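Just passing along the structure, written as structure tokens.
One chain of protein is taken out of this complex; the other chains stay put.
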Amino acid sequence: MDGYVFSLEMQVRDYELDAEGIVNNANYLHYLEHTRHQFCAKNGISFAEMQERGIVPVLNKVEIEYKSPLRSGDTFVSRLNIERKGARFVFRQDLFKTDGTPVVKAVVSCVCLSDGKLDRGDMLAEIFKDFLK
Amino acid sequence: MDGYVFSLEMQVRDYELDAEGIVNNANYLHYLEHTRHQFCAKNGISFAEMQERGIVPVLNKVEIEYKSPLRSGDTFVSRLNIERKGARFVFRQDLFKTDGTPVVKAVVSCVCLSDGKLDRGDMLAEIFKDFLK
Amino acid sequence: MDGYVFSLEMQVRDYELDAEGIVNNANYLHYLEHTRHQFCAKNGISFAEMQERGIVPVLNKVEIEYKSPLRSGDTFVSRLNIERKGARFVFRQDLFKTDGTPVVKAVVSCVCLSDGKLDRGDMLAEIFKDFLK
Partner (left out) sequence: MDGYVFSLEMQVRDYELDAEGIVNNANYLHYLEHTRHQFCAKNGISFAEMQERGIVPVLNKVEIEYKSPLRSGDTFVSRLNIERKGARFVFRQDLFKTDGTPVVKAVVSCVCLSDGKLDRGDMLAEIFKDFLK
């Protein structure tokens, strides 16, 4: 699981800052979610389409390390890798400032529900088979 | 439209502050929305129940004046009045610090959709008839 | 005040949606703020730089009409005009879907504080003089 399969450039918006002048800790989860959704939309299926087909990805765990805070005006790149572990899809997601400084390192686990029940994820695995080892 | 028919006490949460150390302008719309939803839930019908009955209130205009900013730790009271003007429901919503200082003054207009079409609002008017003059 | 002096293309992020599947009303104020800040940063001075120079723009009124909701995946353009009215700077800010459908129409008024006191805004007026009639 060395390389990344998707990258998205983003820029801090001032309303994401908190009183310390740095991006609030929760907003990094927004960046990570937006990256996953863009990865899905550009590589096969949007979240709206998943819902129409009855596939409901559900987050079950996030581990996030905060390395260096983002500030007003900062641009950054959000990189993603995906791996399947049984019924779970595990995203490794890292943010870097444009100069390469690590911002956050995260591991995000999802499972899929189909018709409200835990699903083995075979439909998603088929869609993302080029990215799964 | 002098008095208020509903009041809700709230407190600033630090994640609502921006880099200037004051509550970000958009968060006041969150406070106003939460107050309207609590007013509805406590006086007849929650938004979840409205959706189940096919009533969809849609915001069509907000006018908000910012009088004095809220800061970390501030408590405030959110007051609401409601009036019907034809198909529109007009909420006058004002926030005050606990010491009486005006924070924002807002006028919020909603209409109702039923099955996707503009509705005269008679179902909501019946539910809120005690509050409408 | 017919034309626009600044435009910014943006895309809905799924975390901005609410339970009705449309962008939550408060997030449009985030879009408008981000557009004003980008306009300032690209045309002379960022908000961080303003603060360093002791210029503090303060929102005093927002009027926003909601014309057509944004949904998952929608792209839109945020357009801005600026006008000076005495000590106030008045931004007319409109959002349109990529197909031209109006999304919101807003008028946003700001004043400037210098060292905590209301300021005539001459420093900002000088910076933005090419955009002010």
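A, B and C label the chains in the order they appear, each numbered from 1.
Definition applied: a contact is a pair of C-beta atoms (placed from the backbone, for glycine too) under 8 Å apart; a residue touches a chain by one contact, two chains touch by 3 or more.
Just so you know, these numbers come straight off a predicted model, no measurement behind them.
Trainee: Based on the whole complex, identify which of C:Ala26, C:Cys40 or C:Leu59 touches the chain you can't see.
Mentor: C:Ala26
Trainee: With the full complex in mind, choose from B:Arg13, B:Arg53 or B:Lys129 the residue touching the hidden chain.
Mentor: B:Arg13
Trainee: Among A:Glu33, A:Asp74, A:Asp94 or A:Asp119, which residue is in contact with the omitted chain in the full complex?
Mentor: Among A:Glu33, A:Asp74, A:Asp94 or A:Asp119, only A:Glu33 touches the chain that is not shown.
Trainee: Identify the residue among A:Ile45, A:Leu59 or A:Val90 that touches the chain left out of the display.
Mentor: Of the candidates A:Ile45, A:Leu59 or A:Val90, A:Leu59 is in touch with the missing chain.
Trainee: So that we can see where the missing chain sits, which residues of subunit A does it touch?
Mentor: For subunit A, the residues touching the absent chain are 19-20, 24-27, 29-30, 33, 47, 51, 56, 58-66, 69.
Trainee: Just checking the interface: what residues of subunit B touch the absent partner chain?
Mentor: 13-15, 30, 33-34, 37, 41, 46-48, 72-73
Trainee: Would you write out the residues of subunit C that touch the absent chain, in ascending order?
Mentor: 14-15, 17-19, 21, 24, 26, 72
Convention: only the chains that are shown with their structure count from here on.
Trainee: When the centre of a chain is set as the mean of its C-alpha atoms, what distance in Å lies between subunit A and subunit B?
Mentor: 34
Trainee: Subunit A to subunit C: how many Å between their CA centres?
Mentor: The answer is 29 Å.
Trainee: Measuring centre to centre with CA averages, how many angstrom lie between subunit B and subunit C?
Mentor: 23
Trainee: Hey, what residues on subunit B touch two or more of the other chains?
Mentor: In subunit B, the residues touching two or more other chains are 19, 24, 26.
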